[in-house]
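The other protein chains are all here in position, but one chain of the complex has been omitted.
Lettered A and B in written order, each chain numbered from 1.
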Amino acid sequence: MLAADIQVAQTAVFWILAIPMALSAIGVVTTKNVVHAALYLVVVLAGGAGQFILLGQEFVAWVQVLVYIGAVIVLFLFGIMLTRAPMHPKESLDNDLRWPGMVVAVFLVGVLSALLIDTFGDDKIELVAPTRTDEVTNEIFRTYIIPFEVVGILLLGALIGAVVLARKD
Amino acid sequence: MFFLDNAWLVPLIPALSFVVILLFGKRMPFKGSEMGIAAVGASFVLACGAAVQWIQRVGDAEEGGTEHAFGAFGAFGRSIGRIGEEATEGEHGPIVESVHNSFTWFQNGGIDLHVGIQIDGLSVMMMFVVTLISLLVHVYSVDYMKGDRRFTYFYAALSLFTASMLLLVVADNTLMLLVGWELVGVCSFMLIGHWWEEKPNSDAAIKAFLTTRTGDVGLLCGVIMTYFVVQQGTGTGSFNIEALNASAAGYLNPVSGTLLFWCAAALLLAIIGKSGQFPLHTWLPDAMAGPTPVSALIHAATMVVAGVYLGARVYPVFYEGLNIGEANINLMAAVGGITVLIGAALAFVQDDIKKVLAYSTISQLGYMVMALGVGAWTAAIFHLFTHAFFKALLFLAAGSVSHSGAHHSFDMKKDMGGLRKYMPQTYVTFIIGTAALMGIFPLAGFWSKDEILLGASEGDYTLFLVVGAVGALMTAAYMTRCIYLTFFGEYRGGDHAHATPHVDEAEHQPDEDDRLPDHGHHGGPHESNRWILAPLWVLAAFSVFAGFFNATWFDIEKFTEWTAPNAEVFVELQHHEFDVLLALISTAIALFGAALAYAYYWRGLGPQRLSERNGLARTGKQFLVNKYYLDVLYTDVIVAFVKGPLARATYWVNQNVIDNVLNYAGKGAMVFGRFTYDVLDQKVVDGAVNGIGTITDSAGSEVRKIQTGRLQFYAFMLVLAVGVFALALWIAA
Partner (left out) sequence: MLLNQFLLLSAFLFGTGIYGVLTRKHAVLVLMSIELMLAAVNINLVAFGAFRGGEVAVVGQVFALFVLTIAAAEVGVGLAIVLLIYRNSHSADLDDVDSMKG
């Protein structure tokens, strides 16, 4: 296949993935139904995983699917259930900061975008080959071993903390 | 040289006698009079001794060249005629230095004050005159003041006066002279007001004192200025008279002409006050309220001539300051000339014999000052010398007339007349005195007055020659009038044989011990006793013979010689040859004046009782009787102005202006204080302080609203800040 064709294919895939992601993201923050919000989040995360694969980072893509979508979203759903979040509310779920929030978010996005376009212009990503898992793990267990351990401890702490906090006394 | 070196004894002895009489006089057998006579007698002897020694000294100088005692000015001497040189006209005799004896009394910051004596011809002459006349007055007062209420204090005051006058004449610096001057002024005040229980007497005493005090302002200023004249002349200031004369005469460093003029003017003011010149002569006639011996001693012979003495003593100041040698009119001569005429004019309208003599004294003092003013220095002091004798004589004779002939009254028209029959000796002596005063040859007054006229004519002061001549005419006329009213005609005092005594005299109180000489009993007019007559004859003798000391017609110039000042420190004095023509003319004028009066009074010729018929004449007479309204001017205009409107105006200024300034200052401070409190403190300062608090509070309240407590709001803030920072950093980069 020609390089140009690959480029086109990659760009198409990107856009196919990006549009739903964007729309779903908007959906997360605007929907009245909390469960729908969680599901929209699933779409966004899945799309994210797709982007990873597009970028050749397969390991992190599947980890995202497993952990994020598999565990975190489930956790969210449990939280929704336990806090009896209104699933069919009559009024909106937004507070009175809608317009300031909108303005500020747009502003921030605008600044960022301008900055990014200005900085990175037409830089291209050259893909040679997808990275292999063993490269990733080698990196983790050699260079980044200490952060790894620390993250382990952090998870432990989080686990204990969550248990303690949520106990019924 | 004993008498000359120790001439300080001459004032000292009467001063001690003053103290002794004051303390012990009442217990003495003769109530202090013997102490006074003894003391003044001793001073007189010393003064005669000094005179003799001085004459010897002058004689020695003539024979042996210049006689130098101690003196600082030998090196600067100008030689005037030495033995062997041709004496040209205008030059006289060798240099004879005066005798000095002084000690330093006080030194402070470069100023040395000395107490000392300077004896030369002038001071010897003055000592002689003062002690002689004082002695005669002391003797005269034994009978005249017998039984007086304050006999002892009278003698004490006389002694003090004598001591003060002698201090004045022997002083070698102007400060001592000032001290003596003031002391004689005080003694005059005491003696004029001897019978102060009667108000006119005390008024007269105060008037005399204050009027002479007015002149003393000039003396004080003048004395201060003399210090600076000496400073300019010699380099170091001092009050020494010889230094002053040398500086003023121009023998040392040049002295500013302006300073000399003002010094002379100030001292001239002093002379005007003390010697009764116009316009401060008004005190002299009123001073006749004192006892007659006092008038004779003080207001005829000695105190009033202190001014003339001052003028003679520091003559170079006047000579150079008023330009006597070069002009033909100057301030001093003008003052003297005016005084001659006004004094003589006023003597015509007096009824009181002592007042006639007082105005005559004023007139004669005018002659002396005029003589100094025209440059006739020797003539002036010679006239002082002779005048002392015949004027004292006239006063004492008038006293004799009043005491024994007119029941202690001095009013000629009411109580006298025809007394030559009753009081022949007094009459004769009075005539002698009058003749001397009129200037009849060869009595004393002739020689002295003639020299004055000669000085005026030779010095180009022709105006004053005329004034002197006219004055002589008037003198003769009023004295003749006086003689007529007193000694001729009918005795008019008969109705007052037992009347109450005149206010001028005290009642005679019977003395318990009555050791004083027997006093003639009241009755008709009679001659006085020998205590009174003896001094009269002594003075008459002097009036006749004193003139011969300087009888220039006979080439006798002893007086000039003996009183010639030390030429090294004095200006050059002119001496003139005797002018026979002038002498004849002046004698003729005097006789003419006497003749006029004779015709008017004895023969009744001329316009008798003119003032009763003619309005203009009456106005003129009133003008004279009121003494030119000068007293009115002084008392009612000047003094009343100061007491009245001026004092009131000053009070008004004080109350309304000065007090108001203070009041408004106070009020202003109060208003300002209130303003500061109300506005500045309460509103501005407190407002600012409160405002800061309020602002802080409001700001805080506003800012506090950020703390909503809501998490999402904080997050919003955070994101907003981040966005802004990002933008800023991006733009900056």
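Just so we're on the same page, a residue touches a chain if its C-beta (ideal position, glycine included) is under 8 Å from a C-beta of that chain, and two chains touch if they have at least 3 such contacts.
Since the model is a prediction, treat every value here as computed from it, not as a measurement.
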Missing chain -> touching shown chains A, B
Touching the hidden chain, out of B:Gly110, B:Pro254 or B:Gly709, is B:Gly709
Even though one chain is not shown, chain A touches it at residues 7, 10-11, 14, 18, 21-22, 25-26, 28-29, 34, 37-38, 41, 44-45, 48, 51-52, 54-57, 59-60, 63-64, 67-68, 71-72, 75-76, 78-80, 82-86, 93-95, 97-98, 100-102, 104-106, 108-109, 112-113, 116-117, 120-128, 131, 135-136, 139-140, 144, 147, 151, 154-155, 157-159, 161-163, 165-166
Across the whole complex, the chain not displayed is touched by chain B residues 704, 707-712, 715-716, 719
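As a working rule, only the chains that are shown with their structure count from here on.
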In whole angstrom, the CA-centroid distance of chain A from chain B equals 133
Contacts from chain A onto chain B in the complex sit at residues 95, 97, 100-101, 104-105, 107-108, 111-112, 114-115, 118
Counting only contacts in the complex, chain B reaches chain A at residues 710, 712-713, 716, 719-720, 722-723, 726-727, 730
